[in-house]
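Starting off with a structure, shown below.
Note that this complex is displayed minus one protein chain, with the remaining chains in position.
Order as written gives the chain letters A and B; numbering starts at 1 within each chain.
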Amino acid sequence: MTPGESLEHLANREYKWGFVTDIETDSVPAGLSEDVIRLISSKKQEPEWLLEWRLKAYRRWLEMPEPEWSSVRFPPIDYQAIVYYSAPKQKKKLESLDEVDPKLLETYEKLGIPLGEQKRLAGVAVDAVFDSVSVATTFREELSKKGILFCSFSEAVREHPELVREYLGSVVPYSDNKHAALNSAVFTDGSFVYVPKGVRCPMELSTYFRINAANTGQFERTLIIADEGSYVSYLEGCTAPQRDENQLHAAVVELVALERAEIKYSTVQNWYPGDAEGRGGIYNFVTKRGKCAGRASKISWTQVETGSAITWKYPSCILLGDDSIGEFYSVALTANRQQADTGTKMIHIGKNTRSTIVSKGISTGHGQNAYRGQVRVQKGADGARNYSQCDSLLIGDRCGAHTFPYLEVRNPTATVEHEATTSKIGEDQLFYCQQRGISAEDAVSMIVNGFCKQVLKELPMEFAVEAQKLLGVSLEGSVG
Amino acid sequence: MSDDAREAFVASFEVAAPDGPAWLQALRKEAISAFAAEGFPTPRSEAWRYTNLAPIARTAWTTAPATAVALDRAAIERLSFPVFACSVFVFVNGRFEPALSTPRALAGGLEVGSLAAASIERPALVEPYLGRLARSEGAPVAALNTALFADGAFVHLPANTVVDAPIHIVHLALPGGGPTASHPRTLVVAEHGSRATVIEDFVSLGEARMLTNSVTEVFLGDAASIEHVSLQREGADAAHLAALRVRQSRDSRYTGHGISLGGTLTRNEIVAVLDGIGAECELNGFYVASGKEHVDNHTTIDHASPHGTSRETYKGVLDGEARGVFSGRVIVRPDAQKTSAQQTNKNLLLSRDAEVDSRPQLEILADDVKCSHGSTIGQLDEDALFYLRSRGIESVAAQALLMRAFATEITGRISIAPLRERIDELLLARLARARAEAA
Partner (left out) sequence: MSLLEIEDLHARAGGSEILKGLSLGVRPGEVHAVMGPNGSGKSTLANVLAGRPSVEVTSGKVLFGGRNLVEMAPEERAREGIFLAFQYPVEIPGVTNLYFLKAALNAIRKHRGEAELDAMDFLKLAREKMKLVEMDEKMMGRAVNEGFSGGEKKRNEVLQMAILEPRLAVLDETDSGLDIDALKIVSKGVNSLRSPERSMIVITHYQRLLDYIVPDFVHVLAGGRIVRSGGKELASELEEQGYAWIEKGAAPR
């Protein structure tokens, strides 16, 4: 096969997580109204204040326009055709993991996330979210000994309402944007983490999101609070079955780091990307934001985005505390007809706040990849520093790369630097590698890994391997 | 937004639309309805995110008087660059004033003069170009110029004409009774193989509220080469909305130097389209703003053909409560393979109350390209300042020295030495004024 042909094939990767689990579900009818929201809230036996909050969000959502400033293109979404709640049927309240439906355990095992006592991943506590609800959380007891709360969002609402009520919407208000408003109105589950003062979480916490049911949207909400001087590393992964229809995923993640606390949040996003013609795939419209509320706190986002038909997400940091640090490391791969518009916002408010942005976009096939990032230095942010680097790699001649930084500086003692480059893997590079004995497939993956390593090294070990495999997989079948 | 300005402008068009041949009348009608429909843009539109035209939109502007107030040549001489021999063409509130102009011997076939006259006398040289780049749809401010410009500058370089002495166009704004608007228009048609330097010099006399809404269109034929200096040095109470549109054919070379020395609100909108193989485009810009001034450079370089090269460097100094905006878009179209594009924006932020918004953007749709952009916002290098001071240079002088170095990277690219030196002088005086205001 010639390098030209192998570049062509690069786009045609196979999605290995596209199976469907046959399981009985409890769903609400499709469509969105105040009644549906009341129904979801009552199914989850929520307190009145939460229902009120949801309804306020819903009323706001009705008035809000769809965000139009991004470069992604898709037909209007029919919000009335979406099922907003779908959960595997459960006979009774679960007492232990052993009571989880074996079909669910089997699903997660197939995805490489065994949940059972014997097989579970050492050093990683997992919260498994299936469609709208959390089905299992591992290592809970070990964590609770240290005072760390790691549970489903619904459970947090029941067991720790004071924490949820204090922080819910404190970083991403329901009025933030249309997708966040929708999530606030209909979110069904997600993960909740609280790490108490001075505690260093001894293991990686992880949530694995799986969309299974058809015509269902997934609207999870994650809230992580790191109290003074604490540390936590949190990972999320996601997959979905292969379907011809587009499915909506509109999540909200809120992080709060108090004084000297550090949160490291890593994502390997592998939602179903749609087929080569652009049929099906997940619309991944996610609002993720962290608040460095305390002095010398730190929030670090790392993401590897390889899935979804459309990715629209900007994990951000509000650097409120003096000396706080925000980081964003991202790899986004778009193949076939995938579109990604992703980046970050770094809002410098406190003094001597620092932020680093490293974004790597890879486009192949007809993929369109946009970096959109805002760096804002407020008046009081003396000594703020930002460094941004965004690089694009083009593979083939029908893809596109776009870079849209917004640098807004209101303080003369700030230093903001942005650099960007665009380069390509063409036949010349591949032939050169081949002439040195390296196959075209190895050459592509070598170049891609070289291009991404600055980001991949930020991932926790378990995920780095996964991500590398995923990027490898994404490029697999390029020769053969 | 209050739209007194919209009503006033539309009414003035209805009462007294500037005349001209039928094709121009049609162009104007289309333009005024585009403006009437859209009005002045608001920060809600992405292209105007950082620049608010509300103060302009809520002012009922009157159109600048048609006849020049008593002006003597001496006043004009003071404005021009006396250090070298160049032809000076003066346009007062947009109208050509031959009496104030000093055309020297024009090289082989070069024509410079009234656009209104040319559109009647030489329609074949004007109609195919005028308004073709500065389209009205989606550009209400430029449309307003098209509707209301009474006259303008027309520069025509026939094929293979080479003009060494710069062509100096002075756009002079004179105040009327109340807030006065003028709409200077320039059309440059450089046919294949021609070469010239064109200076557009925007000046005003008197301190009154003024709005200059200029549109310049530059067409470069195959292998044509134009060096274009656009110098804005109007009064402190002047607002300037400028649209520059450039189209380049094969192997042509366009070098633009945009120097903005102040005004309440300045917006320079540049679109350069590299429409032929091997075209080269260089855009240099320098802006200084202090007090409550606002300066916005909004540029687009559109690589529409292969083997194009573009280099864009914009630098600015912001002091007082000034706000500087840079938005630079580089588009590489699918067919524009082997494009090489480089873009840089550097800002010095000298005061606590000054602001900078920088938005360099790359949109790459071809694969065999080499593109980069960079942007920095910061202060004068502390280490360099200290180094100079440790050698006995006092602080203010050391700062001035470093600012001069910062500025001359841009002005140093102006190829005609006397012109470069004169602009350096103007710039340094302006920087010194900014510092003095701040002190």
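Everything that follows uses one rule, which is that a residue touches a chain if its C-beta (ideal position, glycine included) is under 8 Å from a C-beta of that chain, and two chains touch if they have at least 3 such contacts.
Note that the coordinates shown come from a computational prediction; the quantities given were computed from them, not determined experimentally.
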Next item on the list: Name every displayed chain that the left-out chain is in contact with.
Entry: A
Note to self: Contact with the hidden chain only, please: which chain A residues?
What the structure shows: 1-4, 393, 421, 423, 427-429, 431-440, 442, 446-447, 450-451, 453
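Simple rule for what comes next: only the chains that are shown with their structure count from here on.
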Note to self: Need the CA-centroid distance for the pair chain A / chain B, whole Å please.
What the structure shows: 44
Check: In their shared complex, at which residues does chain A touch chain B?
Finding: 69, 379, 392, 394-424, 426
Next item on the list: Show which residues of chain B lie in contact with chain A when the two form their complex.
Entry: 46, 50, 334, 337, 347, 349-379
